[in-house]
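Of the protein chains in this complex, one is absent; all others appear in place.
For chain A:
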Amino acid sequence: MGRQTPLFSEHERLGARIVPFGGWDMPLHYGSQIEEHHAVRRAAGMFDVSHMRPVDIEGEDAQTFLRRLLANDVAKLQSPGKALYSCMLNPAGGVVDDLIVYARGPNRYRLVVNAATADNDIAWMREHARDAALEIRPRDDLAMIAIQGPEARSRTEPLLPEAMRAEAMRLEPFFAADDERWFVGRTGYTGEDGFEIMLPAEEAADLWSALAEAGIRPCGLGARDTLRLEAGMNLYGQDMDDEIGPLESGLGWTLAWAPEERDFIGREALSKVRQDPNRRVFVGLLLTGRGVIRSHQKVLAEGREVGEITSGGFSPTLERSIALARVQPGMGETCEVEIRGKPVAARILKPPFVRHGRIRIDL
């Protein structure tokens, strides 16, 4: 039996199939994962993501600390509410976790980390903060609901606290509105527009029911995974981990190398990896033969093993199997994936596969 979010009884009432995930009991789907997926691409769906952990870091050394802790640079966050995606690396250049960090004001930040890694992340932060003048506060008192899809924001609008409604609707992507109780970010993990709302746990069930009444479909972790895969977004523990770093998992764009004097944890190790012409590259695959690609299957070229699937599955939007894979550099446009001992033809391409309801690759 895992931990339960403040919305657990809502999930049970809706007949969700509950599965263990990162120490939590979470909804996998509420009937049909594929229908939930389509709801997000075509209208609006909502996800209980209260298992993810907000962590507030505040105090006069907060910015200095985060500029050392994170591989992306929080100094880029010039205005309050701005968000940044970053990896938190170990000295060997492996990924401790990937996270979103929001600026809330001078030396006030909110990070949101993954469920399974949260306790380890917080211990890591505390270890590196040592006696810096800052406070690290995990916000177990908050629930989090992601509302995603082309109609997500408009259907959510009337349910936002009136005082922050106008500001929330004016948000640019990757910005948040914050009234110190509710925190509404125009962010997500599906490749669609939408909000991620953090709010006091005791208010979560009311918001969830009101969102459902507004026609927003409850969606489980299953749809969340196929949506993020189509959007070409990485999943921690699968596409990268504490041994496989950002340069080999398509996350080079999240590393802030400038300014040169900023010595973030992992920088030295990654500087060497960066120069390595043989380092593996992260690509997207579209299966042209029949079957479904799964993680850990081998990627072959001319019968030789050249890489590994990190995330694979069925894309409901494309009605084909797609994957993310780590392969040798210099591959051509095609390869094979070994499925149950047999090579099946695939094309190599650059993710995303789908964004904002549109197919972004040639089928």
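In this text, a contact is a pair of C-beta atoms (placed from the backbone, for glycine too) under 8 Å apart; a residue touches a chain by one contact, two chains touch by 3 or more; residues count from 1.
Here is the rule we go by: contacts and distances are computed from a predicted model.
The listed options are "Glycine cleavage system H protein", "Protocatechuate 3,4-dioxygenase beta subunit", "Alkaline phosphatase" or "Chemotaxis protein CheA", and the UniProt record of the chain not shown names that protein "Glycine cleavage system H protein".
Annotation: of A:128, A:170, A:290 or A:358, A:290 touches the absent chain (contact as defined above).
Here one chain is not drawn; of A:222, A:284, A:307 or A:352, the residue touching it is A:222.
Residue-wise, the contact with the chain that is not shown comes from A:34, picked out of A:34, A:273 or A:301. In the full complex, chain A touches the hidden chain at residues 17, 28-29, 32-34, 222, 226, 290-292, 294, 313-314, 316, 321, 340.
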